[in-house]
Structures are given as C-alpha cells and as structure tokens.
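Apart from one protein chain that is not included, each protein chain of the complex appears where it belongs.
Take a look at subunit A:
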Amino acid sequence: MAYLLPHLRSGWAVDQAIVNAEDRVVVIRFGHDADPTCMIQDEILSGIAETVKNFAVIYVVDIKEVPEFNEMYELYDDCTTMFFFRNKHIMIDLGTGNNNKINWALPDKQEFIDLIEVVFRGASKGRGLVVSPKDYSTKYKY
C-alpha cells in the first residue's frame, strides 16, 4: 500500500520534509516498497495517515533510491521507522534496547497511533526521549 503514502525521492527531499514540518511529528519509513515487512508496515501506516494528520505526517523512503542515510542511521534492516520533530530525531524507549527507531513492522494500527501520540506529546514538551506505552521487549526478538 506504499502507493498511498508520499515518497521522498532524494536526500534533499528528506531533509526538507524533516525541517519544514513545524508542528507535526514526521514519521519516515525507510525500506523498499516491495519488501514484505515494509508492505505490512505500509498497510498500517496508510491506514492511520488520515487519522493522525493533525499531529503527524508519514513518509516512505526507498533506501536504494536514497542511500545517503543508510550509514548515518544504520539502515540495515528491511523496514525501519523513525520519528522527527522540528528537525530533531526523537528517540523512543521501546524496551528493545534500541531507542533510535522501530526496526520491525508494527502490525497494529492503534498501537502505532498511540506511539505517534506519545512522541508528539513528549517532543512538543521538549523531550528527546519518550517512553512507549507498550513494552516490545518480548514481542520482538532479535
């Protein structure tokens, strides 16, 4: 369902998207449109994009098309989702040990909405790290 989500086709475009969203959380899914994990994630993201549009904007980025961030953000997984607010990378304590990003497909709409909301609330108060409402340490196994 990636075709329902806006794509960012260059490094510049990614940067501009992050910088220009002033009052909304920027959610970016790094991966491939055709990747199965990404497809699961995109299904969810496209479903909630309209619901969260007041406080979040969702993009997808093809890491082959835009490889500039691969090293910087360690984009080695099939599907990686990251959150930004006012040009600041917002970290989430998901209980997995990696607070920087979600590097699996989160297959629940409500959970994702909750997560975005927590990020928005925390970030708008100036926090750099927010705590996820749900603990994913057991859900996701490396």
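Keep this in mind: a contact is a pair of C-beta atoms (placed from the backbone, for glycine too) under 8 Å apart; a residue touches a chain by one contact, two chains touch by 3 or more; residues count from 1.
Everything that follows uses one rule, which is that contacts and distances are computed from a predicted model.
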item	value
Hidden chain of the complex, named as in its UniProt record, picked from "PRP1 splicing factor N-terminal domain-containing protein", "DNA replication complex GINS protein PSF2", "AP-1 complex subunit gamma" or "GPI transamidase component PIG-S"	"PRP1 splicing factor N-terminal domain-containing protein"
Touch with the omitted chain, as defined above, among A:74, A:108 or A:135	A:74
Option from A:13, A:113 or A:131 whose C-beta touches the chain left out	A:13
In subunit A, positions touching the absent partner	4-20, 46, 49-50, 53, 57-59, 66, 68-69, 71-74, 76, 87, 89, 98, 100
